[in-house]
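Quick one: the structure is below, questions incoming.
This view holds just a subset of the chains, kept in their places.
By letter and in written order, the chains are A and B; residue numbering begins at 1 in each of them.
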Amino acid sequence: MLAARMYGYKQPLVLEDVETPQISSTQVLVRVGGAGMCRSDVQLIDGYFEGAIKPKFPITPGHEIAGLVEAIGDDVPETAKLAIGDQVVVAAGWGDGICRQCRVGNEQICEHGSWPGFGPPGGYAEFVPVPYRQLIRVEKKLKWEELAPLTDAGVTPYRGIKKLRAAGVLGPDRVMAVFGASGLGSYAVQYAKLLSSGATVVVFARNQEKLAIAKERGADCIINTRDKSLNDLRNELVRLTGKAKLDAAIDCVGAVETIQTGFGLLATAGAFVSVGLVGNRIDIPLFPFTAGEFTYHGSFWANYSDLQEVLTLAQQGKIQHSIKRSRFQDINENLEMLRRGDIIGRAVIVFDVNAATPDHKVGRDLVSV
Amino acid sequence: MLAARMYGYKQPLVLEDVETPQISSTQVLVRVGGAGMCRSDVQLIDGYFEGAIKPKFPITPGHEIAGLVEAIGDDVPETAKLAIGDQVVVAAGWGDGICRQCRVGNEQICEHGSWPGFGPPGGYAEFVPVPYRQLIRVEKKLKWEELAPLTDAGVTPYRGIKKLRAAGVLGPDRVMAVFGASGLGSYAVQYAKLLSSGATVVVFARNQEKLAIAKERGADCIINTRDKSLNDLRNELVRLTGKAKLDAAIDCVGAVETIQTGFGLLATAGAFVSVGLVGNRIDIPLFPFTAGEFTYHGSFWANYSDLQEVLTLAQQGKIQHSIKRSRFQDINENLEMLRRGDIIGRAVIVFDVNAATPDHKVGRDLVSV
């Protein structure tokens, strides 16, 4: 099969022919239909995670995976209700199953866990082996480009916003901010509307085109942060919402500046959640944090249940996407565009799975866009 | 009456004779029995809060106040159950009563609120006027030096630890850390034992004498952090507790280093709460915060209910104190010692209230220690 593999840091992926993977008795072989391209793939290649993850090269990146069930291991129980040909998505945190986090379903933060594309082979390939417990069947078929991104870009802000909801800071007379309007942000604004029980949702970003999409996605107000001071932003917030402070904020960017701005605008007893990872530092003043009784949550990817919930929304037609369909051959060009921030919405590699034959021979004709 | 007043930043207080305050119809005049001396008094004098609080000089500091009811305003309702001569403590956050925070009882973080000693006259005086809603009657009389510090040093870590308890990270197989073993820390260790449902409590500090007291107060383990790296500390933690990570931590210091150490040792999904304010910056790495799904709470002072709970514990004899009784005349010397970190436990000015006459003339003979 064809796979795009990484042989070391700061090098292009190598698109090459490799053996189709074997599955163990509790795995399922998934024929990849769509593979989302994520900013963290660029970070992986650029070495951002070098301290945290130690992969053995070559590895196959790609952690946003949707596909068809191609083969099922002998010990996959019937209760899993999986059949050849089912459309499935892959929940991407694979834990050891016995630690404290796994026992409450948070396999994505298992200390002995792994994530496809960051160790186990990922979705930048025609097939990928997946533990059966990590698959979610899609009842009502959706397009590959609308499924794959849900497994990370489309579910990560969802989990983050659930933390804000649980913190009790969302409701009709509240103001909630979304920082960022790219991959994660364009989903975040939609969940902000769905989960906030009527809060006013304000999107902060620097790209006017992305902000315009955020408005279409349901933002009550948008604020372009480019070249504006905290005071400027506060004044604009007052003008648009009648309030000078944010009750809640999700940061889909993760730059030092977005974190500073977010806390700088946060109301007493407000809550802030970080999902974005563009920067690598939290650097904010202590006194307002303590005296304002702020709460700050880290939120990482999402667990199986979060993804199930997001898929329910998707199947109800409640999620809109900004997608750039891409060809597998163009993967390195697309990673480069992603690195430069030039992609509006999400780039998704779409495979022509209909051409696939049941005997594991793989059609090489990739989709053109 | 005698009062110690502040006429400007970075100057000693002036101990002088001023008029005994008049009370409004909903206030109570309290004859001060004990006034705790707090590191934040030093910070007030040194200008730490200059950006946040704009007092009109002269002001009378002193926010840890216990005393006797001397006079009661005409509109104080009977339901308040206050009588002349009652022993009372002062809850120190006085809110506007109608904002969102006040409506849930968190007057100490009211944006239009005030705190005695930081604007309204405080306890470095023989009398202080207090809104009746802010007084808690002590049923079972306690010593002044064991009451006054409860209103800040003795209640601030209590509120912080309640936030950790509410976060669901305390229990029998958990490790909880207290950073700091001074004023707040020596109380924190006791609440850690009382509120953690059986967690192993580890105190981290740099002063061996204070650590020894923490051990007496119930710490399961103590770790001296002086000249140790994060790795050293982790190894010591493993040796003492069998675990390499902290499930929960309260920082009673607030230095950049204690925050970094605390998060450096925090377990996945762990919770950290800041009550200490020695430093003025939070500066920690973003990726472990997000990927570890840490939760970080600011906790500020305490509200009326928190103080009621702490007083219940005190009246049950469950709180031990490390007190240095002081004379009012020596206030500037004591502030200087506090600035240098030379006071073990809490310094409390104790007034000789027994010499007081009922007609508001005040005995000038202060207690010797």
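FYI, a residue touches a chain if its C-beta (ideal position, glycine included) is under 8 Å from a C-beta of that chain, and two chains touch if they have at least 3 such contacts.
Computed from a prediction, not measured in an experiment: that's the story for all the values here.
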| item | value |
| --- | --- |
| Number of copies constituting the complete assembly, 2 shown | 4 |
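By definition in this document, only the chains that are shown with their structure count from here on.
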| item | value |
| --- | --- |
| Distance between the centres, which are taken as Cα means, of chain B and chain A, whole angstrom | 43 |
| Residue ranges of chain A touching chain B (in the complex, touch as defined) | 48-49, 52, 100-101, 106, 109, 111, 254, 259, 268-269, 274-275, 277, 279-300 |
